[in-house]
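Working notes for the structure below.
The complex appears here without one of its protein chains, the remainder shown in place.
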Amino acid sequence: MILDFSSSLHIVWALLPEIVVAVTGLVVLMLDVFQRGSRSAPSAPWVGPLAITGLVGAVLANAWLLTLEVPAQNAQIAVDGFRIAMNFIVLGVAIFGLLYSFDWLNREGQFTGEFIFLVLMAVVGMMLLGGTRDLIVLFVAIELMSISVYVLTGYDRRSRRSAEAALKYFLMGAFASGFLLYGIALIFGSVGSTNLSLVTSEIALGTASNNPMLFAGVALLLVGFAFKVSAVPFHMWTPDAYEGAPTPVTGFMAAGVKAAGFAAIVRFITIELAPAAEFWEGIIWWLAMLTMIVPNLAALAQDDVKRMLAYSSIAHAGYLLVGVAADSPLGRSATLFYLAVYAAMTLGSFAIVYLVAGKGDVRSKLSDFRGLGWRRPLLGAAFVVFLLSLAGFPPTGGFIGKLYLLSAAVESGESVLAITLVLTSLISYYYYLRVIWKMYFEEAPESLPTPERPGLAFGFAASIGALALLVAGLFPGHGLRTASRAGEDLVPRAAVVAPGAAPSARPSGQDPAASRASSNVSEPER
Amino acid sequence: MLSLPLLLQEAHAAYEPILPAWILLLPLIGAVVNGVGAFNWRGNKAIPSIVGPAAVIGAFAIVVVNFLAMRAAAPHDPAIVSLWTWMSAGDLRIGVDLQFDQLSMLMLLVVTGVSSVIHVYSVGYMREDPGYSRYFAYLNLFVFFMLILVLGANFAITFVGWEGVGLCSYLLIGFWYENREFASAGKKAFIVNRIGDFGFLVAMFLVFVHFGTLNYETVFAAAPAALAYGGAVVTAITLFLFLGCTGKSAQIPLYVWLPDAMAGPTPVSALIHAATMVTAGVYLVARTSVLFAMAPVSQAVVAAVGAGTALLAATIATQQYDIKKVLAYSTVSQLGYMFVAVGIGAYTAGIFHLMTHAFFKALLFLGSGAVIHAMHHAYHEVHSHEDPNDMRNQGGLRRFMPITFATMWIGTLAISGIFPLAGFFSKDEIIWYTGAYGYGILWGIALVAALLTAGYMTRLMVMTFHGENRTGADAEPHLHEVPAVMWIPLAILAVLSIVGGWVNIPDALPVLPAVHALHDWLHPVFEPARGILEAHGLHDAHSSPIGGGEAMWAGISTVAAAVVIILTFRALVHRTWKPAADSTEPTGLAGVLYNKWYVDELYDRTIVLPLLALWRGCWRIVDAGLIDGSINGLAAGTRAVGWIGSLFQTGRVATYMFYFVTGVLVILATFLL
Amino acid sequence: MSFFESHWVLTVLLLLPLAGAVACLFAGKDEAKHVALVTSIAAFLLSLPLFWVFREGTPAIQNYVSIPWIGQWGIAYTVGVDGISLLMVLLTTFIMPMAILGSYSYIKRQEPTYYAMLLLLMTAMIGVFIALDMFLFFLFWELMLIPMYFIIGVWGGERRIYAAIKFFLFTAVGSLLMLVAIVTLVYLYYRQYGVVTFAYNDLVELPVTRSAQFWLFSAFALAFAIKVPLFPVHTWLPDAHVEAPTAGSVILAGVLLKMGTYGFLRFAMPFFAYAATSDVVVYTILTLSLIGIVYGAWVAAVQPDAKKLVAYTSVAHLGFVMLGLFALTSESIQGGILQMVNHGISTGALFLLIGMLYERRHTRLIEDFGGIAKVMPFFAFAFVVVALSSIGLPGTNGFVGEFLILIGTFRTHPVAAVIAATGVVFAAAYMLPMVQRVLYGPVEDEENRELTDIGLRERIVLLPALAMIVLIGVYPGPFLEKTSASVDALLQQIEMRASQAPLEPLGTDVRFDHMPILGVDED
Partner (left out) sequence: MNLDIELASLILSAFLFAVGTAGVLVRRNAIIVFMCVELMLNAVNLSLIVFSRSLGLEAQVLVFFVMAVAAAEAAVGLAIIIAIFRHYEGVDVDRFNLLRW
């Protein structure tokens, strides 16, 4: 099928996955409104499966997008490999996030449809964020995602921490939105359009380099994104929000919001604003450096695993920023790949933390993990896999991901970033290993209750997650190929053609031989 | 297997070593059998009693056959038996090769011969010991390694034996390991020897680098052409080799281990620390005579160290009370003589003295062993814990142990150089050549040391066998002569101590027939070295530094020795000693000598203790402090930085927003300013 | 062609312990050790024929197999052995059954996991030695850390956590920088030839510019130096050795340390021949090795803890090996390789022996013993033999290795060899006092009087080591012959590449002349 954006219907087709998720969300919400449920049980027992089904449907719809041909990429939404890959990641995060969260919702007696609705709405925001090419849609998407997540953060109304986290996140988020919006306004003021693909020539003509308004716009836009991906120094909300939020939500936030944020950075900063590279290169470089160093150090001082993981997730934003800073197809592919891997490991880790923490999420201190490995061998093993992957240790996906980022940095000549990446990883070994040593090297005291057995959905998600990480570590070929293709397949600015011009072929539609096995590294002389 | 007569017949054509591997294998098999026995049939004394001595006597028999064959063939070149390739890497090829020439044959005879006697003696001496089987395992193993040392056809194989005998020495010194001091003595011997071995190693490296091989034949053949006479290289090689010799043969400065080594059973002292192992250094110098001959500086060093050691040890020996310590210092002193000989280039004389010394010093040690055996037995009977070795506890033993008494006097006269015993000929030859080759000072030292030798040996005999018995009234009745299995070896050695010198009788002596048997025998071995020496101006002076010919000085020295013996005897025989327990430590010069010139203490204070302190410092300060400290400090610092950093996370939104805005302003500022 | 000459034997060897590890996890508490023992012996028997099947006289890689793996990055599953790695593999398979059997009564909890970890470690170690793809190599290199971390951390002594984390972090510092270097190397290769590959055979032919060689070499060298360990990055070793359970110490000393020296030989030196043979590098490493030899011996001599003492002796012994490697002579490198084997056997056996004492007395302090020879004669015998091997007495394996190293080193760096030779003296100064204080003297402690001599199982553990000590000591020929062709070719290779190293990046398609050393023997 050939998409032609002159027809509005075709825009619906282009947005099909998002629409499926949104509709599912609305259905869930309606069900919740009209169902009478007790406060301690799900309002409708099958909203969970329903949501999962909807998400799987969205996955299928997303896969269907792959078959489309798009001669002219002139809509506000891109239909390219990058977006589809991001959609897969976000949908995966949603599916696994939900699977992991059922146990928690049941345990805490807070299984309501609105939780699922909020998750689905956030997912819609995230998906749009990865696909849109228009600043207006960008703003709406980011707010859709953020507002849903604010609520999710404060979902546990009985918890003081949850409320505090929500307030902090909300105030900071709204504050950051102001800057983001101002950035959008300034960019618009400089280039005269919200659809950046249409303003190519304006910047390319060279008027940009001494245009302070454009610079300020780009900088503020970047700040807005940096806040979402919690890059230092805009990360301060993260540990608090992550710690206070209900743990499954934390995992979902850490994986999904970050993925969406990076998608936006990659698309808007490195692609759409590529001609303004001189503005953002340095900023991203410094963000990457700081974001690798600061949280890794701070995590050393944590004795709460959940908060430690929160810092760790900030650190991972730093690693991902290295891929962005490399500013090459290889870097973008690496970022994509790492996002997928990161999502799997961070979701799993937070899920295990809540399982160990017990009702009310009370036991998430390091000492509460003593002896876990021997008491719950499978859970322990899965956690070891997640932690080793977070640490970037072979044979896990985390290692391949870091190797990918590393090669991107080396290829772009960013050796300082590369070395910082490995040295900060080294620091991170310490605090990841510390969890392992608590789990295996120390005995659990009698008073420490054994974590309850996880449910079926949890077990399924955790085993798939852990196995996937191992597979990604040992046989990453397929994943690498996909990431490589998606990373190169971003709708390029130059592909925007005037209506009526000859359709240009999409890169991903080209002969598959173009991305042959050995071409993961881009041209050396960029 | 070929029959013996046939072998002897063939020998005329050319010398082929007969059963060469078995010379080594027999002691090795003995060691293994006894070693297994030490674990598995510890109570059984029959097997070790047979296997131990038999292994060595068997080897001796093969050696004798070989000796006869070699004598018949009179080969000029050594016969090399290659067993297998030991190491082969890069340009280095080291074979397990055995060299049969006149020198090694002589050594083989001495080693296996004396060993056989001592093994038999040990059957009696060690009979009561619970470690009987283990003892023979060690002793057999020692013979095995000693034979390797002697037979090695290259430096590396010699070194195997060299360190192997050191190992056995270590094991045997510490044989009674439950005594902490004995075990320490073994350790000391090993470590001090290792210092010498370091020299040997470096010498080997030098040889390999300059010759590309370690084989004696090749090296000696190439040396005169490859190295400059008196050059740095050959001097270095020989000096490093000599460092090895000072360790193994207990010369200054590494002699300190040997007196302590008396902690081992007395037959061990006789075999290892008198007759065989400690002479390995002399053997090595003789073996590498070509190299030494090319290095006049090294020769002078060897001779000077030898002379110095001879004198120093002799002085110490005069004031020792432990019968074995006296003999130990005597050994050190006699080894000094041998080094003087090989140092000045009188190789045959050195080897000659090595041989005779093996006889009479083994005899003296075994005799002292008999004394100790008797003393120990007596004290054991009365449950006394007095020291049986201390001569102050002995005295008057001639009444109880006549055979021991007689044979030991023979040994004493032999070592003192009284005509016509073995020591007379060998020692006289050394002293004479020292003077004749122009080493005047050394000659004087050698003469003085010879007189001291006579003195302290007489003192030993007097204190042990003459005068009143001081063993104690209750123990005295239990003193008696040792059994036949022990005195027969004494007798054999006594005979050898008498006749052993007759193989080499100089022309100069009147009346006596000139005998050159040893000289002729060793001639092919030392010919190249002598050639080099003579080419560089070595000449026989035919008169001593202060005049007088060989015959005259031989007469003077033997008469002087006799005079010393008589005077010492008369001076001491009526003197009364208090038993050791009642004695006070000697003072004055006697005290200094009694305390061995305080050399051990000196080494302790200037080397051992500072080193230990340095090592502790390395551990505590460098390792634990500096390196680990900085690494742990780095880790702690990182964590501290992390902790401080996390304090910025105040929990207050206003702070967070402040950082946020700061970040924004910094970014904007970078471009706008 | 028999199975053992085939391409697959190495893969089976690699997978067998892994399968055993899984089996251990499912085995019962009491069966796990038997499963592990059988697996390790099977692996040993499987590897043993390689020793005879191996064709000497050629530096070519044998039993070579290469299967595309991650095509995207030009990564392949490539394994094979040459003479050097063959000995290392055999050392590993030889040590493991000893270590496992030696753990039988030592390990009393979580046995299935313990034995699974040991076998996992075995796979990783074999993998390191046979991998000929930089990715595969790095994978195994890192993989080995995890089981070791667990072995020290779970079954170790009192300060096990400190030791485990120290071990892990020390090693990780180096390996991570090495990872950057590997990636850079791959990138340089790509820039030169336009092909992405992690294959050893390809990368080794890349002419790296002289200045880049130093940086990359440093990164590799740091990783390997920590593992060796060279002074001053050795301090993880005493802690890890002391705290690890017996088998852990045995494997650490026996195999893991060899990975460092092997890494130099296999990777750092041929990859960056110019840097590796430059004066500054050679003198630095020789100096550090000498410090290691002398300093290791000194510090060992004053240790009150027997295990720590042995740990420091490893520093000294590995100093010898490093000295041999960087003396760059055929004799010294072959000696170094042999010494790697020797050290593995002797020090492994020493740790086993100390472990046996520890099992009986629960102390490792030398002063707590004394007179052990009286109550444990066979133990004393074994202890003395192993100690003598450790101090390099001729007739034992230790001498052959040290001698070759020293004599080879003397050819190129006589002063270094002479200084190193003093290590021979110091070796006696640390080992013999320990032997004396543990074995000799009167039995003063009543507890020591009750000790029982080592039994049949323990004798079986020790006998192979004792046999090898003597065998290599008197007849090292078969071992040296294995390595000679590889070492000679390696030396030639290094020399040639050092001289050809370019100053500026070369145009595409310029390669080092091809040398047979890395050629693959396809027969």
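Per-chain residue numbering starts at 1, and chain names A, B and C are given in the order in which the chains are listed.
Note that in this section a residue touches a chain if its C-beta (ideal position, glycine included) is under 8 Å from a C-beta of that chain, and two chains touch if they have at least 3 such contacts.
Just so it is clear, the model here is predicted, and its values are computed rather than measured.
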Among displayed chains, the one left out touches A, B
Cross-chain touch to the chain not pictured, restricted to A:2, A:33 or A:174, is A:174
The one of A:5, A:88 or A:139 in touch with the missing chain is A:139
Sole touch to the unshown chain from B:340, B:505 or B:653: residue B:653
Where A:94, A:151, A:218 or A:344 are the choices, the one touching the absent chain is A:151
Missing-chain contacts on subunit A, rising order, are 135-136, 139-140, 143, 147, 150-151, 154, 157, 160-161, 163-168, 170-171, 174-175, 177-178, 181-182, 184-186, 188-189, 192-195, 239-240, 243-244, 301
Where subunit B meets the left-out chain, the residues are 646-647, 649-654, 657-658, 661
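Just so it is clear, only the chains that are shown with their structure count from here on.
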Centre-most chain by CA centroid is C
Averaging C-alpha coordinates per chain, one finds the centres of subunit A and subunit B separated by a number of Å equal to 80
Rounded to the nearest Å, the gap between Cα centres of subunit A and subunit C is 43
Dist(centroid_CA(subunit B), centroid_CA(subunit C)) in Å evaluates to 38
Multi-chain contacts in subunit B, i.e. residues touching at least two other chains, fall at 635
Multi-chain touching residues of subunit A, meaning two or more other chains, are 430
The subunit C residues in contact with subunit B across the complex are 169, 232, 234-235, 238, 295, 298-299, 301-303, 329-331, 334-335, 371, 373-374, 377-378, 381, 388, 393-395, 399-400, 403-404, 406-408, 410-411, 414, 417-418, 421-422, 424-425, 427-429, 432-433, 435-436, 439-443, 474-477, 480-481, 484, 487-488
So, in the complex, the side of subunit A touching subunit B is made of residues 167-168, 171-172, 175-176, 179, 212, 215-216, 219-220, 222-223, 227, 233-234, 236-237, 239-240, 279, 282-283, 294, 296-302, 427, 430
Interface with subunit A, subunit B side, in the complex: residues 635, 638-639, 641-643, 645-646, 648-649, 651, 653, 655-657, 659-660, 662-664, 667-668, 670-672
